[in-house]
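All protein chains of the complex are present and in place, except for one that has been dropped.
Residue numbering begins at 1 within each chain, and the chains themselves are lettered A, B and C in the order written.
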Amino acid sequence: MKAAVIVFPASNCDRDAKVALTEMTGKAPAMVWHQDSDLPDVDLVVIPGGFSYGDYLRCGAMASQSPVMRSVKAHAEKGGAVLGICNGFQVLTESHLLPGALMRNAGLKFVCKPVTLKVEETQSAFTRGYNNGQSVVFPVAHGEGNYYADDATLDRLEGEGRVVFRYAANPNGSARDIAGILSEKRNVLGMMPHPERVVDGATGGTDGRALFKSLIETLS
Amino acid sequence: MKARVFVTLKNGVLDPQGKAIGHALNGLGFPQVGEVRQGKLIELEIAGSDADKARADIKAMCEKLLANTVIEKYEIELK
Amino acid sequence: MKARVFVTLKNGVLDPQGKAIGHALNGLGFPQVGEVRQGKLIELEIAGSDADKARADIKAMCEKLLANTVIEKYEIELK
Partner (left out) sequence: MTEITPAIVAEHGLSPDEYARINTLLGRAPNMVELGVFSVMWSEHCSYKSTRAHLRKLPTTGPQVIQGPGENAGVIDIGDGDACIFKMESHNHPSFIEPYQGAATGVGGIMRDVFTMGARPIAMMNALRFGAPDHPKTRHLVAGVVSGIGGYGNCMGVPTVGGEVNFHPSYSGNILVNAMCVGLARTDNIFLSAAKGAGNPVVYFGSKTGRDGIHGATMASAEFDDASEEKRPTVQVGDPFAEKLLLEATLELMATDAIIAIQDMGAAGLTSSSAEMGDKGGSGIELNLDMVPQREANMTAYEMLLSESQERMLAVLKPGREAEAQAIFKKWELDFAVIGITTDTKRLVIKHKGVVAADMPITALSDEAPVYERPYTLREPASGTPAYDKARPVLASLEKILGSADMASRRWIWEQYDHSVMNDTQQAPGGDAAVVRVHGTKKALAISTDVTPRYCKADPRRGGMQAVAECWRNLTAVGATPLATTDNLNFGNPQKPDIMGEIVAAIDGIGEACRALDFPIVSGNCSLYNETNGEGIFPTPAIGGVGLLKDASKMATIAFKRDGDVVILIGETRGHLGQSIYLREIEGKEEGAAPRVELDVEKKNGDFVRRLIEQGRVDTCHDVSDGGLAVAIVEMAMPRGLGAQVGQASIADAIGFWFGEDQARYVIAVPFAQAEKIVAEARAASITVAELGKTGGDSFSIDGKDSIAIAKLRTAHEDWFPNFMKAEL
């Protein structure tokens, strides 16, 4: 599997994504600067966490207008896999690659802690390595992870099996405890928790490995 | 020209921050305060003197960047 | 009554958000945009009908909670 990681000004989990991908795939992903309008030929694009553009105005808003995002959209339209983590999820909703919006946490505070997630959907390139209903522990670290969409959209997401991860105990007020969703074509996943921080047993667990393994098996 | 853009959450979208402010004001001895909503105020300096063009441009800026129309609405004021 | 409070940074205080928004707008094909400042808009519902009292009360709310008067100024609009 060939992967690329997009780097915006003030992305800050780009290195973590690179390390995780390198560890899991055995080769370093391409790091793509936001001003580059061309994507290398890859199977997976990762939009990492961080504070692109300082999270000023709205998280992900300015990043969604970057030149590179046109290529990311084209990649997604062709069916290419896109994984947006944390700030990456926000960029994906701001780019309308995923429905809804991520609002300020209901508790109004940044929250960083390990959370238990339920894997709701294993019919995807990202989650086929998990068992349906499996509990996994990933860290969250965000101030605006409160997923919002209108009821019709939420019903549709649920009905189409696009809610992939749900919080066991909601840390941010997210609608229907949603932690991660798929696009209509199921090739784009946005999630607030950080799978790339749990591939290395020394720093908090290994529950994220299966996500990368699923991708490798599906996309290679 | 100077312009002000008001970006607020659409009706029906929950505003936890506004709610918290309202709650805090009530607790600070302002029981007369009812609903509170918090939004953004963006002040812009725009070169040129054609008000209609400025308004149209600002509308485009709002649609493109300043507001997230999934959850927010906006209002433009020129002066 | 309904009131709007505009809270903005005092002149001369750095506004990193405004700066970044202005920069982004220029990059998005709006070179006519000059300085941008971002502030807060707070909409309040206030019980009662005495406008002077409401204005005085809101001023107190601003001083106490709504504005950080070390770096911010505010403006009150009743309607």
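Observations on the model:
Note that in this section contacts are C-beta pairs under 8 Å (C-beta built on N, C-alpha and C of every residue); 3 or more make two chains touch, one makes a residue touch a chain.
Worth saying up front: this structure is predicted, and the values here are computed from it rather than measured.
Just so you know, the chain we are not showing touches A, B, C across the whole complex. The missing chain, though absent from the display, is touched by one residue of A:13, A:32, A:92 or A:215; that residue is A:13.
Summary of contacts with the chain left out: across A:111, A:137, A:168 or A:219, the touching residue is A:111. Hidden from this view is one chain, which touches chain B at 20-21, 24, 27. Interface with the hidden chain, as seen from chain A, comprises residues 9-10, 12-13, 15-16, 19-20, 49-51, 53-56, 108-113, 139, 141, 143, 194, 196-197, 200, 202-204. Where chain C meets the omitted chain, the residues involved are 9, 12-16, 19-20, 23, 65, 68, 70-71.
Throughout what follows, only the chains that are shown with their structure count from here on.
Here the CA centre of chain B is 10 Å from the CA centre of chain C. Mean C-alpha positions place chain A and chain B at a centre distance of 29 Å. In chain B, 40, 64-66 are the positions where the chain touches two or more neighbouring chains simultaneously.
Counting partner chains per residue, chain A shows two or more touched chains at residues 57, 62, 65.
Taken together, the chain A residues at the contact with chain C in this complex read 53-54, 56-57, 62, 65. By the touch criterion stated above, chain C contacts chain B in their complex at residues 6-8, 18, 21-22, 24-25, 28, 30, 32-48, 54, 57, 60-61, 64-66. Touching chain B in their complex are the following residues of chain A: 57-58, 61-62, 65, 93-94, 99-101, 103-108, 146, 148-149, 173.
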